[in-house]
Structure formats: C-alpha cells, structure tokens
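Reading through the structure tokens given below for one structure.
Only one protein chain is missing; all other protein chains are in place.
Our next item is chain A:
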Amino acid sequence: MDTLDGTEWDVLIVGTGLPQSLLALALSRSGKKILHIDENGYYGGTEAAFSLQEAEEWEKHIDEDVSAAAFSNISITKSESAVSETTPSLSFSRAYSLALSPQLIYARSTLLQYLVSSKVYRQLEFLAVGSWWVYSAESDNMDNGEPSISSESGPRHGRLLKVPNGREDVFQDQVLDFKAKRALMRFLRFITEYEEQMEMWEDHRTKAFPTFLSEQFKIPITLHAPLLALTLSPSVSSQTTTEYALPRIARHLRSIGLFGAGFGSVIPKWGGMSEITQVACRASAVGGGVYVLGKRLSCIDGPTSADNSEEETSGFRLRLNDGEAISAQHVVGELSRPPISSATCCKSITIVSSPLPPLFPPIAEDAPPPACAVVVFPSGSLPLDADEQAAELPPIYIFIHNSDAGECAAGQSVLYASTTLTGEKGFQLLKKAVRALLLSVDVTPAPNVLWTLQYEQHPRPLISLLALDPDERPLDLLTDLAFDDSVLDHVKGIWQQIMGDSAGDFLVFEDREANQGDDDE
C-alpha cells in the first residue's frame, strides 16, 4: 500500500464525525488538497452506525480504540431465549444499522437547508418523527374517564400519554378541563412570539421552567411534563431554566407543518447521522479528497517554515501513527488524546421483537407514515429503588425507530434510550425505563428484548483549529438529542478561515452531473 510520507496538503481533517464531514463537504469544491483521516476502521466517529457484528467488534476493541475517550463501559447483552422456532429472534447482522448518536433534526434546522443547497440531500432519505409520549407512573388518572390500558392482568404499570401536537390537538383534547385548556392555549400563543415578550419571562430567565409555567400561566402541574418533554432537557425539571426551555419549545412548535402536516422533525434513514457523514465524505471524495481510515494524527512537529517570524506560519509539519511525516496548511479535527473527561450520559440501544404499532399512529391525513416515536420519562417518574429519591433523577428519553428507518429487520424496532444519570445507576434506570415502556404498550404477543448495547458517552472537543487560531475554543458537541445548529456555525467559521477571501456562499453548490437535464423536479 502507498505511503503518505512526505505528502503536502492544504487541509488535514482528522476524524469523520459529523462536523468534520460537513467541513469536508463544504471544502469539496474549493480545489484545496484535502486529506481526511479517521483513526477507526469505519466512518462516522461518534456518529457511527453499526451492524450487530460491528457493534460486537466495537465492544471488544474499544480499549485499543482511541475513540475510547468518547465512550466507556460498553457492554452487549443478548437475550438467552430465542431457541424455539416460534419465539422471535434476531435477524442477521447486517439487517441492523444501529446509531451511536441518534438525533432528531428539526424541520427548521439549517442543516436541512444546507443539505438541500449543497445538493447532497438527493442521496439521503428523511423520515418523519411522529408522536411524542410522556410516561405517567399512575396506571389510572384520577380525574378523567379515559379507560386505562389493560391493568387487569400482569404487573402494575404506568401508561403513555400522547403530547398534544399543537393547538388543534389541545382544542380537541377530551381529558383537559376548560381552565387547563385556556392556560395552555395562552402559553402556546405566547411561545409563538416569546422573543418579543421579554417582560413576560425576564424575571424567570434563570429560574426553573415549571415555576414559570405555574406562576405566569397557571398551568396545572399535570401539563408540565409534556411541555418539559418538548425541551429534550437533559436536566431534572427544577434545573431546567426558562431561558433554556422557551427557545426549544418554540423550535419544536415552529417546525411543525414545515415539511408536511403534523410533524416537526425528521430522522435520516439507514443509521441516523452516520448516513449524513458518509454522504458528505463521498461528496468530498468526488471532489478529490483523499480518505484514509485507520490513520491517526500522532503529533505536531512544528511549523513548516522554520524561520524566525512567528506570525506568518505557512503550515505544520505533522506525524501520523505509522510514522509518516506530512505537512498541511490547516489542521482541523479531534485532538488525538483529549483530556479525560467524566461521562455525561448513559445510553442504550435495544432491539425489540415487535414493531410496537400503538406508538406510531398516523400523524395526519396527508403526512408520511412516522418512522420514529419519542417517549419521555419525566424526571422523578421512575424511582430506582425504594430508598432513592425519585425526584432527583434526570429524565429519560427513548427514541423508538421502526423498521422503516432501515435500522432493524422488519417486524422489529430499535429503542434508543438516554439519560444523564451516569454509572451503573444510569444503566439501571435505562433498563427500568425500557421495561416500563414495553409494559405500557398494548401489543400481542408481548414484545421481547432481543439484544441490548449500553455505553457511557463523554463530551469531546470535536473540532479545534490548530493552524489558524490557537485560541479558538474547541466546540463541545453536547450529547444533544436534537441536532444543534451551532455545530454548523462553528464549521462555517472554520471554513471561512480556510477559504479566506475566496469563500463565496457556504455549502451552496450546483448539481455535479452534466446530464442533469432530464428531470428531478
């Protein structure tokens, strides 16, 4: 195989996670000589998607893996049953494409606009996120006549309440009383232009959001959970501030209807964000970018021009893991040995033997069928054990992807669960939540857990711009559950610095093909 030794590049990009891949895409028509490497043998970095076999290899080799810094305590559990022919079982390894960092993409996200303007959306498929549900520990709600689902047989379990999907839903809701409805409608009207009504929330800015709901809008406690759910806040409710919650609820509500009736966010098919990273890298390769997997930046030897003046560095002398010395004008990417950081969340991926249809009611008449449902366990809704203060525990979020998402075999579904409680307790909490979810969905035969992967995730400085601005603060891509547009601002900033005056429009490209004349709306 060829060596990279002695090669010179305009830009070295380290890591094929989402931000780096988007940068590679942005530079794909720049004429710059780009070397894009990844220490792993696969694409996607922390956004990777795995088949069963790949996941098992990942579990085994994570210690040798440098991305160990981003993940820890990985373990896989296979269900021991599945021997008889009638019991459902796992399909073959490649029927699965399990995403390590699944995210929702809101319809208003600039990511979607850039995928369109750069034309790479043609190679992607997006599916609708349907219903949002909030778990309630009470199997029977006190003041409504709604029959609870099958509480006769089996263990006592909670139930899932659907989050009203905008104002029409609230109007039609049979459960809410008139006063609650009015309060909620007032809040929903306010949130459409909360930016202009600073006086309403100024005083509550850094205070708990539930307090704001109670004091400012008299919204009954029972309605706090669904509103908090829409924030996707990682914190317990008392630590979720008003200034954090409002823009996120607004983002949710303002996105509904943009791409079709009744839904506001989408997921990429075939393994979540990993699909976007690969489409971006492919576009960069078509533009001449050179890709090398299993390659790491091991150290920076110094500036290329060994002359005295400090200001005008013309690049860097670098060394890769196999000892190859290369040089590059700009270096962007993950630090190869990031500082050890403690985990910020526990995640689990569970393959379930049922498509769980009750979680996927049709969204609206002319909307596409949903491929993802969201179930939120509000903070405090699941006690860990008797002597534990349930109220202290953070919420748990579970994204359920059905097989339309292309991540599991037909007739199954994948549950992506996460919580910011870390360590063994976090894993316990996730297990409890998955069990509670499956119990509260009324399907026959009862769904089985076929396979589970659990891991802790650590925050990681994802992009640092070594060559241009040593002061640049590395971006901490939070383990956010919805794509955060600030990632793109960051990538754009780096792109601008690399491109200088010849920057032009960010991520705006013509179709590459000459023979585009035929159709394609």
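The rule is short, and it goes like this: contacts are C-beta pairs under 8 Å (C-beta built on N, C-alpha and C of every residue); 3 or more make two chains touch, one makes a residue touch a chain; residues count from 1.
By our rule, contacts and distances are computed from a predicted model.
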> Name the chain not shown, per its UniProt record: "Short/branched chain specific acyl-CoA dehydrogenase, mitochondrial", "Ras-domain-containing protein", "[RNA-polymerase]-subunit kinase" or "Replication factor C, subunit RFC4"?
Replying inline: "Ras-domain-containing protein"
> Which is it among A:Val11, A:Leu25 or A:Ala128 that touches the chain not included here?
Replying inline: A:Ala128
> In the complete assembly, which of A:Thr46, A:Ser97 or A:Ser381 touches the absent chain?
Replying inline: A:Ser97
> Pick from A:Pro88, A:Gly289 or A:Gly315: which residue touches the chain that isn't shown?
Replying inline: A:Gly289
>> Considering the complete complex, identify which of A:Trp9, A:Tyr114 or A:Tyr455 is in touch with the unshown chain.
In response: A:Tyr114
>> Give me the chain A residues in contact with the hidden chain, please.
In response: 1-2, 42-43, 91-92, 94-95, 97, 107-108, 110, 112-117, 121, 123, 125-128, 257-260, 266, 269-270, 278, 281-282, 284-295, 368-369, 371, 403-404, 406, 409-410, 508, 512-513, 515-516, 518-519, 521
